[in-house]
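A short worksheet on the structure shown next.
For this depiction, one protein chain was excluded, whereas all remaining protein chains were kept in their positions.
What follows is subunit A.
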């Protein structure tokens, strides 16, 4: 009887700490994601929800030339 009691208490003790541990881990993870969300809002990620969706589809179309190879436009456009 005493032995069973002991086992019971022991499992109970382990169980208890597991609950505390798991809950606190889950809360920490949740808080982490929440902070990530706050940071994203602050940086303005939700201000423009259209342009990035287009931008990500662009490949690097300009591989042919290095980007420092700039051609200045000097020509004025004639009136159409």
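Heads up, the rule we're going with is that contacts are C-beta pairs under 8 Å (C-beta built on N, C-alpha and C of every residue); 3 or more make two chains touch, one makes a residue touch a chain; residues count from 1.
Assume contacts and distances are computed from a predicted model.
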The complex's invisible chain, by UniProt name, from "Deoxyribonuclease HsdR", "ABC transporter ATP-binding protein", "Quinol oxidase subunit 2" or "HAD-IC family P-type ATPase": "HAD-IC family P-type ATPase"
Residues of subunit A (touch criterion as defined above) contacting the omitted chain: 12, 15-16, 19-20, 23, 26-27, 30, 34, 37-38, 41-42, 44, 46-51, 54-55, 57-58, 61-62, 64-65, 67, 70-73, 75-80
